[in-house]
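Dumping the structure here so I can ask a few things about it.
A single protein chain has been removed from this complex, and every other one stays in its place.
Up next is subunit A:
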């Protein structure tokens, strides 16, 4: 019969063996099973599409499949809260974006997570430039005239946005704060209805991501004054940048990036980051992202450290703009 002591000893050593086995295995052989990527928005939206394009390639590199889980609600913060509370073993990741990991800080005072404290940055995937758009018969012809017109008619103009906390809302608030105007902001439920109102001429202007706007601009149902990135976008070569058009202060893009819950091991982060970079260098991935009007980050901006800096800067950028609104 086994004595109590030897039983306890056996248990202990088994425990120790288990622990010794478990810790390095999760980091060294990672990944050994399917990874879940939480996307905080509905399937088919810009963040979802970018995630799917990049993670499909990452899955090949990692040799494990990556399942996308779309968790919608409360401007993406529901999903981000869930990701913050997930196990930090590298098997639950999240594609966060400008809203969930920066603008949410001033917008939701009771936010159940903090983008910097509760997440490990993994890699920046792609940015979607913001455009300044207007109804097709809005009087100003270019951005200079637009600035003058909006300032002169601040009481009369209406700016549409896709709901509090949306990219279009945040970027419009940034534009308005730079112009120092307070037009009436008309909220819509999503970019579709907002775009419908702009096409129908019920509202004067809005800021929105390039994906939805390109076909409307090309068809002449709305017009674009400028793109808020340092360089012109290949999908709209005729639209000037805000710098060229005389409003260099307005720089905005809806960036999308992968984050892991806080405490994920550096080895896992490095593995994931390498896979993401490899995906961003793949010709097919690049083509698909560029077709969407996305901006692929330069090599220097693809490290976890660069992403950490981006998050910090973005929180600093959006906090003063969005604080008074909430």
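Assume contacts are C-beta pairs under 8 Å (C-beta built on N, C-alpha and C of every residue); 3 or more make two chains touch, one makes a residue touch a chain; residues count from 1.
The working rule: contacts and distances are computed from a predicted model.
Chemist: Just to verify: the chain that's not displayed, which of "Cytochrome d ubiquinol oxidase subunit II", "Putative tricarboxylic transport membrane protein", "Lipid-transfer protein" or "Lysophospholipase L1" does UniProt list as its protein name?
Modeler: Of the names offered in "Cytochrome d ubiquinol oxidase subunit II", "Putative tricarboxylic transport membrane protein", "Lipid-transfer protein" or "Lysophospholipase L1", the absent chain's UniProt record gives "Putative tricarboxylic transport membrane protein".
Chemist: Given that one chain is not shown, which residue among A:154, A:181 or A:199 touches it?
Modeler: Of the candidates A:154, A:181 or A:199, A:199 is in touch with the missing chain.
Chemist: Have a look at A:35, A:83 or A:107 and name the one touching the chain we're not showing.
Modeler: Of these options, the touching residue for the absent chain is A:107.
Chemist: Just one of A:87, A:219, A:249 or A:316 touches the chain that is missing; which is it?
Modeler: Residue touching the chain left out of view: A:219.
Chemist: Under the stated touch rule, tell me which residues of subunit A contact the chain that is not displayed.
Modeler: Touch with the absent chain occurs at residues 42-46, 48-49, 52, 68, 70-74, 78, 81, 107, 112, 158, 163-165, 184-190, 192-193, 195-197, 199-200, 202-203, 211-212, 214-216, 218-219, 221, 288, 291-292, 325-326.
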